[in-house]
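Here the complex is missing a single protein chain, while all its other protein chains stay put.
And then subunit A:
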Amino acid sequence: PERSPLLKHAAFSSTNFENIFKWESEAETPPDTVYEVQYKRYGDEDWLQKSECQNITQPFCNLTHETENFRERYYARVRAVVQNCCSSEWVCSQRFYPREDTTIGKPEVKHIPSVRSIKFFIQPLYTPLRDEDGSQLTVEDIYSRFGTIDYHMTLFSQKTHQEWEKNENNKEFEVSDLNPNTEYNVTIYLKHLEKRSQPRVFCVRTLPDNTWL
C-alpha cells in the first residue's frame, strides 16, 4: 500500500531578511504529493496556516512577511499529503530568529579608478521589509539599531604583493598611493558586532599614467 513520504531538513533559508522555509522529501515521493505549511511565533498558542502554501507541490514557501518582526522568534512546519491516501508527520524547523539567523548578502559596490587611487561607493542592501512610513528598509537600517556597522576592505596587488586593509564606517571611501595601470583584487564585506556579510570580491585596474606622453 502507498505510504506518506518522509520529509527532512525543514529549515529557514534567509538572506537580507527574505525568509524562505524549505524542506526535502525522500526520493520515492508519490507524484501526486502536495505539502501544507504552517507557522507560528514562538510563545504563541496556535499554528497559523500560510494560505498560499496549502496543497503546493514545490518544496519551499516564502514566509518573509509572516516572520518580519526581526526581534521575535518563529517556527514553521510542513507535512506531505498524498491524495486519497495519507499524510506525513509534521516536520518542524529549528527556532528561527531573523535578526541573528539571516545571512547578510554581498554588498553592491561601485568604484571609480584614477591613476593612483580608487574611490568606492557601497550601495544600500535592501530588504523586503518596510518601515512604519512604508519606506523600504536596508540591512544597515535594521542593524544600526543594535550597534555599529563597519565595512571591511582588503585590496591586494598581484604584481607588487602589496596589501591594504581598511575598516570604514562610511559608505564612500578612497584608497590612495596606488600604482598606475595596476590590477587590484578587492574584497569588501559588512561587519556588525559578531556578524559578517558575504564578501564582495572583484578586480579593478588603476588608470595608466599618461602625463609623460
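To be clear about the criterion, contacts are C-beta pairs under 8 Å (C-beta built on N, C-alpha and C of every residue); 3 or more make two chains touch, one makes a residue touch a chain; residues count from 1.
Keep in mind that, in the parts below, contacts and distances are computed from a predicted model.
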> The complex lacks one chain in this depiction; which UniProt name from "Interleukin family protein", "tRNA (adenine(58)-N(1))-methyltransferase non-catalytic subunit TRM6", "GPI-anchor transamidase" or "Trafficking protein particle complex subunit" does that chain carry?
Replying inline: "Interleukin family protein"
> Which one, A:94, A:114 or A:158, makes contact with the chain that was left out?
Replying inline: A:94
>> Please identify which residue in A:24, A:72, A:141 or A:168 touches the non-displayed chain.
In response: A:72
>> Of the residues A:45, A:133 or A:177, I need the one that contacts the missing chain.
In response: A:45
>> For review purposes, identify every residue of subunit A that touches the missing chain, sorted by number.
In response: 40-45, 71-73, 75, 94-95, 97, 100, 146-147, 194
